[in-house]
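Apart from one protein chain that is not included, each protein chain of the complex appears where it belongs.
A and B label the chains in the order they appear, each numbered from 1.
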Amino acid sequence: MYPILFLSFSGLITLFLGFFQEGKWVKPATILFLAIASISAFIDWNKPGAYFFNMLQVNNFNLLLSLVILITAILIVAISDNFKEIEYAHSAEYYAIMQFSLVGAIMMTNFQSLIMLFLGVEILSVSMYVLTGTDKRNLRGNEAAIKYFLLGAFATGILLFGIAMIYGGVGAFEIDAISGTLASNQAQSLFLYIGLVMLLIGLLFKLAAAPFHFWTPDVYEGAPTIFTLFMATIVKTAVVFALYRILHQSFQNMHLSWSYILAGCIALSLIIGNLSAVKQISFKRMLAFSSISHAGFLLLGLLHVSKTADKSLLFYSVSYLLASTSAFGVLLALKNERTENGRSNENISVFKGLATRSPFLSAVLIISMLSLAGIPLTGGFWSKFYVLTDAANDQFFYLIVLALLLTAVGVYYYFKPIITVFEKSDIQEAITINPIFKIIFVLTTLGTLVLGLFPDLLYGMI
Amino acid sequence: MDILGLLKNMTITHWSFYIVSMLTLFGALGTIMSKNPIHSVIYLILTFFSLSAHYIMLNAQFLAAVNIIVYAGAIMVLFLFVVMFLNLREENEELPKNSILIAASIVGGIIGITLIAAIRQTQIEKVNPYSFNTKTGLVETLGSLLFNKYLLPFELVSVLFLIAMAGAVMLGKREKGERHF
Partner (left out) sequence: MLSQFGFILLFIVGAFLMLAGILGMARLLRPDKPNDQKLLSYESGENAEGGSLVSFNIRFYVIALIFVLFEVELVFLFPWSVVFGDKQLIEQTNGLWGWFSMAEMFVFIFILSLGLVYAWAQGHLDWLRPDQKVNPFKSEIPSDLYENINKKYS
């Protein structure tokens, strides 16, 4: 609860910090603000309840989610490097908008009333539209921003329509009230079903799950890498837990109806994500398709209303966050490698000869790729394991088989960058890495390995 | 079915509802079907006005006024600006392909049928005129709800506006070295 209030004001302060001393305090201040916000989250520790007239729900799990989001944000801000990849960067604005967008993300995980969910989605998405288009001279970035904005605004409209329908069916916005009504009487108004489907469409769009994924590759590729990372990690986490709250805590009695919709989306996401990623040349585009397939896995964790669903989802999110941060971070560290047209080289070929040029970066990249592929001894393996165990059930047996098969396909394309790392390159000069990058990479890589070797450290703790 | 009898039994509320609905549909169809974008915008204004009339019939006066002020007034100005930016000439207009039109009408039709089915299936409670709170939908009710129960969303809306404003001015700014218009 407190991070929401705090970040709303710290974002404002950051906006104005850009005026002082050419904005050199903006980045340290942002990290400080995020750290304070993370600490302020603990004020609510062990004080579960609904706050602000039933708008926000506070409990320890939600608090943990806010913490995960905030800490990821700290990592991302740390490797943002003052946005040197963007021509005409306005750092203060970007950091401020990032803080505001975190307000939206935390609202989406801690909401109790659907109004708050809508506002959270809107705050997060509007920030993302702006951040996608920040590189104004990049035509691809502009295209991505306008595409994302038009489609995203439409999806938000559908989401709002769905909320209105649910209100029409139940007469309440609170998710507790909805689950109460669902539990008490058998025959449900058709509005409730339509509303739920529309709500799902809106949220699945934001999650980039197929068949609502069309924007993902273009937007991931067109946006500046740092904001792609932001989208892939924070937006996904926020949306998946918003879905968790809606499906598992509010509509659990309609499980029979929504599980089939979800199963279809999972199958499509896994197939489209994994098969399309195979052919990609651009690293960011490949990660975009991989993020679609990861959306499928995250939804797989939602498929059954079980007691361990929240645990596995959180574990999956954390390991995905760590691996993505490493993968995109390595790309950011290599941003000085240019192609002929002067833009940063974002193809997989940029990693050529990395093994000799910088063994450290190549180790980080390899471990992150292994984790994303789900190879044992990394966090990715256990996250897939937990999610699949949760979903294992006679009803959707074929989905598990499909997921396992497509994971094998995934191994193929995740190994492409790894093989490229060991290829010989003409350029031999060593790459110098910013010390902050080093610290972050050590943290994320160690995190991935620790999760892989001792999964119970996190899984048992929740 | 005796249409004449049906017409005779219609009250003034029925009449106004049907007339306003027809106007709304006419405006909406005109918006998507007219070739000149400026005409589209004007049809859209008609749609907004007739929607406002609907709000009034539902006893939501404040919403009706806001709809006219914000949508028919301000948002339309933005629409016109966008039309001006794009510098649309009639010769380089392309009609969408037939396949897209067919797909769109199928999707729209399915959604329409679902919604109609939902409305037909639900039993809508008749309003009891003696116990009905006539203040529902008035500004006072809205205000006391907005500043009591929905305090937090209301305050966070300002954050949303701020992002929109900061983002728009940032993206619209002319950077050094970019050409003048």
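Here is the rule we go by: a contact is a pair of C-beta atoms (placed from the backbone, for glycine too) under 8 Å apart; a residue touches a chain by one contact, two chains touch by 3 or more.
It should be emphasised that the depicted structure is a prediction, and the values quoted were computed from it without experimental measurement.
Taking the full assembly into account, the omitted chain touches A, B.
When the omitted chain is restored, the residue from B:Ala28, B:Ile42, B:Ile56 or B:Ile111 that touches it is B:Ile56. Within the full complex, the residue among B:Ala28, B:Leu115 or B:Leu151 touching the omitted chain is B:Leu151.
Along chain A, the points of touch with the absent chain fall at residues 8, 12, 15-16, 19. Residues touching the missing chain, restricted to chain B, are 16, 56, 62, 66, 69-70, 73-75, 77-78, 81-82, 84-85, 87-89, 139-140, 142-144, 146-147, 151, 154-155, 157-159, 161-162, 164-166, 168-170, 172-174, 180-181 (touch as defined at the top).
Throughout what follows, only the chains that are shown with their structure count from here on.
We define each chain's centre as the mean of its Cα atoms; on that basis chain A and chain B are separated by 33 Å. Note for the complex: chain B touches chain A at residues 114-115, 117-118, 121-122, 148-153, 155-157, 159-160, 162-164, 166-167, 170-171, 175-176. Per the touch definition, chain A reaches chain B in the complex via residues 4, 8, 11-12, 15, 52-56, 87-88, 90, 93, 96-97, 100-101, 103, 107, 113, 115-116, 119, 122-123, 126-127, 129-130, 133-134, 136, 189-191, 194.
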